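A single protein chain has been removed from this complex, and every other one stays in its place.
After this line comes chain A, so read on.
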Amino acid sequence: MKSNPNPKANRHMLILTYGIVLLFVGLAAYYGYFLFTKSDTVINNSYNARLDSFADRVVRGEIRSSDGRVIAQTNVDGEGNESRNYPFDSLFAHVVGYSSNGKTGIEALSNFYLLTSHVNMLEQVFNELSSVKNKGDNVVTTLDLDIQKAAYDALGKRNGAVVVMEPDTGKILAMVSKPDYNPNTLLADWNHLVAEENTSGQLLNRATQGLYPPGSTFKVVTALEHMRENPSNYGDYTFDCNGTYKNGDYTIKCYHGTAHGHQDFRQAFANSCNGAFSNLGLSLNLNGLKNTADQLLFNSDLPLSIAYSKSSYTMAEGADTWQILQTSIGQGQTQITPIHNAMMTAAIANGGTLMKPYLIDRVENVGGDVVKKFMPQSYGNLMTAEESADLSEYMRAVVTEGTGSALRTDAYTVAGKTGSAEFDKAKETHAWFIGFAPVEHPKVVISVIVEEGGSGGQTAAPIARTLFDLYFSK
């Protein structure tokens, strides 16, 4: 009547039970992992309404420059009314952002820390008994007040953006965007700032969200692809430039029609010869070029924690000649943000490895004890060390013998690339400069764009010069 039961049933149940216990241990471990490592970034999300309620019990903390100067603070008057104050007015407008009418910049990025209080237990109890709010933690940024100010002044009344960062750590030392707004009067100015007829875009952080044609700074990418396709003889490329390069019906002009004459690869890069690079582009494998652009983070998310736009590069196999000629010299459909250009340059300066850019150095409680310290993190390699060394050498030539003459000095060595990006036939070109110094052991990277600034070498490079001078005089 009854079949033989499984004599090992208990053993088998034990095995399955172990399996399930293991599953639960995994679940609990994942839970802990989430809370230890990921929850900070997860909860500091603008969709997380919970953070707003923190403000009922905590006075928003201060945001400070790297040397401890206050750049945002909350004042509480006798009646307990709070107001956010920015002592430097518009100097840090975009990068620090605002915290009324939504939150942007570091105000958004560090919202959770600013609204969390780590004052000591005794003080908490005391505050509780006297019904005073606890003071939120202070956020110390990586921003250098002097460099920020110098960049802000150097850009002056012109529109554009400047990014200064350390290639070996990813620390952002300065980030300026113009036109700007005054965060102290944001509420009063709001209607004007968001009005439809206002096309200036003062609220836009051009450093991270402004998309510009890269112009000749893109020749770094074209050059890298050329080097990859011709590993043994890429230096042998030559071109004879008479200022206007014709291909069928198409014409590519060098800047201001300058005839560069006989150019080898190094000279063509240093002098930013459009003819040479357009012609070079025709010989490249278009999918290869797209892959290289993608590896350099075009069309992809950037390791950046504040709002940014994705750079775009669209040309692939099957593109027509005109598109190739244009794209090879950074015109056409390609668009890039100043921060992305800075990151590419930083990777070249740092042996091919991109360090994740970051803005918050540490979080301190009111007493100055460090609550959380942020460490440099590597994003990965955008190119090999050899490739970065070769590109550095070519970029050095831009300064010593080419368009980057504004950076020639005995005080330190700069490697860079200028660009004059055309965006509207009727208007002046955008002026670009990307570069780093010192070449031997890069400490600082600068990316500058001046909208309608004309020539990169004449408008953007001098701004970089001012900043390098300041950096190395400190």
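Quick note on the criterion: contacts are C-beta pairs under 8 Å (C-beta built on N, C-alpha and C of every residue); 3 or more make two chains touch, one makes a residue touch a chain; residues count from 1.
In this text, contacts and distances are computed from a predicted model.
Peer 1: Given that one chain of this complex has been left out, which of "Molybdopterin-binding protein", "Cell division protein FtsW", "Pyruvate ferredoxin oxidoreductase alpha subunit" or "ABC transporter permease" is its protein name according to UniProt?
Peer 2: Going by UniProt, the chain not displayed is called "Cell division protein FtsW".
Peer 1: Among A:Ile20, A:Leu122 or A:Ala426, which residue is in contact with the omitted chain in the full complex?
Peer 2: For the chain that is not drawn, the touching residue is A:Ile20.
Peer 1: Even though one chain is hidden, which residues of chain A still touch it in the full complex?
Peer 2: 1-10, 12-14, 16-17, 20-21, 23-24, 26-28, 30-32, 34-35, 38-40, 42-43, 45, 47-51, 53, 57, 125, 128-129
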